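A single protein chain has been omitted; all remaining protein chains appear in their positions.
So that you can tell them apart, the chains are marked A and B in the order they are listed, and the count of residues begins at 1 in each.
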Amino acid sequence: MDTMIPVDRGGPAQPLLLATGLRKHFPVGGGILGRGRKVVRAVDDLTLSVAKGETLGVVGESGCGKSTVARLLIRLIKPDRGTMVLDGDPVDEPHGITVNELRRQVQMVFQDSYASLNPRLTIGETLAFAPKAHGLPAAEARERVRDLLSKVGLDPNNYAERYPHELSGGQRQRVNIARALALRPRLVILDEAVSALDKSVEAQVLNMLVDLKSELGLTYVFISHDLNVVQYLSDRVLVMYLGKIVELGPVEAIYGNPQHPYTRALLSARPSMDPRKRTKEAPIQGDPPNPIDPPSGCRFRTRCPFAEDVCARAEPALSDTGHQSVACHMSIAGSGHSKAVRGGAAAA
Amino acid sequence: MLLYALRRLIYLVPVAFGVSLLVFGLVHLAPGDPISAIVPPDAPKEVIDKLKEYYGFDKPLPVQYFRWLAVTLTGDFGTSIGTGRSVASEVSSAFGNTIILAIAATTLAFTLAVILGTAAAYAKSRIVDRLVTLISLIGVSVPHFWLAIVLVIIFAVEWGVLPPMGMGPENSTGWRLDRAHLAHMVLPTIALSVIPLGVVTRTVRSTIKETLSMEFVTALQAKGLSDRQILFHVLKNAAPTCLAVMGLQAGNLIGGSILIETVFAWPGTGFLLNSAIFRRDLPILQGTTLVLAGFFMLLNLTVDVIQTMVDPRIKRG
Partner (left out) sequence: MAIQTPSFELGSPLVQPTAASASRGYWQSVARRLRRDPVTLICAGTLILIVAASLAAPWLGLADPYKTSMIRRLLPLGSPNYLLGTDELGRDMLARLIYGGRLSLFMGVTPVVCALLIGGLLGITAGFLGGRVNMLIMRVMDVFYAFPSVLLAISLSGAMGAGTENTLLSLTLVFIPPVCRVSESVTTQVRGFDFVDAARASGAGTLTIVRVHVLGNVLGPILVYATSLISVAIILAAGLSFLGLGVKPPEPEWGLMLNTLRQAIYVNPVLAALPGVMIFITSICFNLMSDGLRAAMDVKA
């Protein structure tokens, strides 16, 4: 399988992963005999690209579809609609690569460090599983396991024969990261990978992720609800709300000059160490609406302080404001919103 | 809620269809060609003809099935080979007797089980808890038909205080509320109640113990509620699980009564089924099986709906 080590095919300008119009609706319950079925619109027409070598942060409240995006990108769930292109090769299409080839290059680290390790297998067996499934001989797989363990800072002599319940949460998450690296992927999706850890352990694991990235030339999609961690790690940030992208741009632009009211609300809700910067009132009221029946037009309008008639009528498209892309009628010239930017101002 | 019950009822249709297929298939499970399986060699010619017409054995199987289903759905379950009476009337009179026994046994079992289970869960002393655990273990392990024989040996043979068999004096087959009939009920009721007693006691004990360890109980204690008031809350929380197990047990009791009715010669469906098997009276076998399975399905449905009503956590709509 080492001959399969993926090579950079399209050059640096070619996005590593390009997903276009991804959609996933989950059916829930159903009326008598399944009529009148309702769906949860977990991810709705989502388009994103991940450049080679970057870290794309994905933030949003719980339930906004972040995890669904992660599972769609690695095809653990099949999208209802949409296409994916990995370094120029369409995925799961006649002239493209198969889902299995996608998974060899794209791997994932799960949030729950305990549930993502098989309790009946030793750490060594867990790490050797994927390489063996791809035909690596046992001796080489053992060598790979030792290599992986040392990469994530665990002593191979001490840990390979252990069972998951004998490890701490931080150690388990290191094992999960090692497992994601076992097939030598190019893109690693980290789905709330450090969220369950203690703050001190979290910092260690984050630093290790940064080191691994430069050492192995990895690309990350880093999904988290923790804005500080995302800021620390990401090059670009994608903000999601109810299955939709509301804002997308470089980390400096998103954190320094957020355009979408939702992004602004999220950022001002961050606890600050500086007493002078502490917020006095809650920036967003209430809970996100039910994704089974999301609001018409702009999905954020029910909680948005600037909502107007136009927000209920039309869905704002994701449009470029120069530094970042924003899906808000206030950022679209001539949208009909009273606070909309004047014509041409958007490009300025 | 009504909608949920309706949904469950509709869902029952394919299951009932499968059940009818299985019951229909019983005749064809019998060794040899079906007609000789049903008809005793000395049967009079008109009986044979009547049966042949009823079953339509010359037709292909699917046709036979739908003919049988159509006739059965009108309430005509055929004619008993042994007695020549209609299966429907045989089964319905026996079914009433089975239900009487079942009601007595479930009442006894569930009442005792709730008392014992609650006592064991609350017991400060290990002995009470151990004792109740032992009772429930015996309940689930004892061959109840053997227990029935032991009861007969002790109370009828050795002490002579209770009648060993039958439903009432002079081979009574119609139950009446009098001393003699009640005396005949005592032993079968006890024998039939041991298994549900064991299973339900176990469930009540473990459910209440689990509920007692929940934080809301500590909160209630902290609020200064009396033990009696807290017990009310605990029972309310334990009820759905216990009800589900009780419902299942009540249904299984109908099955278990086949053996008990045979030991005590109690003229119910089990006794009828058993004698039908030995007379190779397949119409009775089919009819009884169908009625009991139908009853079991409706019972399960009822339990399910009741459980949804008492348990606010289950929202199935």
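Please note the rule applied: contacts are C-beta pairs under 8 Å (C-beta built on N, C-alpha and C of every residue); 3 or more make two chains touch, one makes a residue touch a chain.
Just so you know, these numbers come straight off a predicted model, no measurement behind them.
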Residue touching the undisplayed chain, where the options are A:Ile74, A:Ala265, A:Cys304 or A:Val326: A:Ile74
Option touching the unshown chain, where B:Leu61, B:Ile103, B:Leu137 or B:Met214 are the choices: B:Leu137
Chain A, residues in touch with the chain not shown (by the definition above): 71, 74, 76, 100, 103-104, 107-108, 110-112, 114-122, 126, 129-130, 133-134, 161-166, 176, 179, 182-183
Missing-chain contacts mapped onto chain B: 14-16, 18-19, 21-23, 26-27, 29-31, 137-138, 140-147, 149-150, 152-153, 157-158, 192, 194-196, 199, 203, 245, 248-249, 251-260, 262, 273-274, 276-278, 282, 285, 289, 292-293, 296-297, 300
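Here is the rule we use: only the chains that are shown with their structure count from here on.
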Between chain B and chain A, distance of the C-alpha-averaged centres to the nearest whole Å: 55
